[in-house]
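Missing here: one protein chain of the complex. Every other protein chain is in place.
What follows is chain A.
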Amino acid sequence: MIRARDIVKQYRDGDGTEVRVLDGLSLDVADGDFVAVVGPSGSGKSTLLHLLGGLDVHYQGDVEVAGVKLSGLKDKELARFRNQHVGFVFQSFHLIPNLSAVENVLMPSHFGAASPEARKRAESLLDRVGLLAKKDRAPVRLSGGERQRVAIARALFTGPRLLLCDEPTGNLDAATGAGVITLFEELNREGITLLAVTHEDRMSSAARRVLRLKEGRLVEETRPALAGGVS
C-alpha cells in the first residue's frame, strides 16, 4: 500500500539554518496493515503523514501510495489522488463549523465525480460510526469523540483503502479515545489499511506494527508484551 524510499525533508529555520526533519526515511506498509508511527512531539510524524498523503510535495525521495507514484504528479492529479485514494483524520478533527455533520461528510463529494447517491452514502457512513441520529447537528453540538467519528466518516466517503491518521485520539479523553480506537480496529478488519502517527501508547498498542521515528528515520519497535501477536 505504501512504499517510500530515501525521503529527505528539511525545513529552513527562523535563523536560516536547515533542519532535517526526515533524513533518508524509508517505509513499506502492506495492504490491510495497521501501522503506528510513534515518536516525541516535533519528531516529524505529521510531516511524514502529509507527504505520504500528497499534501506536501517539497521533499526528496520517492513515494508510491495505493499504486500511485506521487513524485511528478501535477497539482490536479495530486488533488485527485487525495480525493480518491487516501482519507485523512486529524487530531483536531478539522470539521467545518457551519456545516452539519452530514454536510461535513459530504465535503469530498464536491471534488469528485457527481453522484446522486452521495447523500445516502454519507448517511450510511454516519450510521456506520453510530451518528446517524445526529447527522444534522453542527460540530459544536457534538462531543469530541463524536466529532472525530464524523471526521472518520468524511475520510471514508470516497472509499479510500488507506487512512492516514495524525494523532486521532490526541484531543480525546481515555474513554472516547478507546471508542475511536475500537472503530479503527473494526475498519482495519474490514480491509482498510491504517497508518496512525501518535505519541501515545494506547494507540500504538492497537496497531500490528509500531515504528519509531528516530533521527529522521523509522526503526521497527519490538514489543515483548505483544510478542504473541495481535490479530
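The criterion applied here is as follows: contacts are C-beta pairs under 8 Å (C-beta built on N, C-alpha and C of every residue); 3 or more make two chains touch, one makes a residue touch a chain; residues count from 1.
By our rule, contacts and distances are computed from a predicted model.
*Asks:* As a check of understanding, state which of "Septum site-determining protein MinD", "Molybdopterin-synthase adenylyltransferase", "Cell division protein FtsX" or "Acyl-CoA dehydrogenase" is the UniProt name of the chain not shown.
*Replies:* This omitted chain is identified in its UniProt record as "Cell division protein FtsX".
*Asks:* Taking the full complex into account, find the residue in A:24, A:39 or A:112 that is in contact with the omitted chain.
*Replies:* In the full complex, the listed residue that touches the missing chain is A:112.
*Asks:* Would you mind spotting which of A:3, A:80, A:128 or A:208 touches the chain that isn't drawn?
*Replies:* From the options A:3, A:80, A:128 or A:208, the contact with the absent chain belongs to A:80.
*Asks:* Have a look at A:121, A:154 or A:209 and name the one touching the chain we're not showing.
*Replies:* Hidden-chain contact among the options goes to A:154.
*Asks:* Looking at A:43, A:91, A:188 or A:204, which makes contact with the chain not pictured?
*Replies:* A:91
*Asks:* For review purposes, identify every residue of chain A that touches the missing chain, sorted by number.
*Replies:* Residues of chain A in contact with the hidden chain: 46-47, 50-51, 53, 55-56, 75-76, 78-80, 82-84, 88, 90-92, 94-96, 98-99, 107-112, 114, 154, 157-158, 166.
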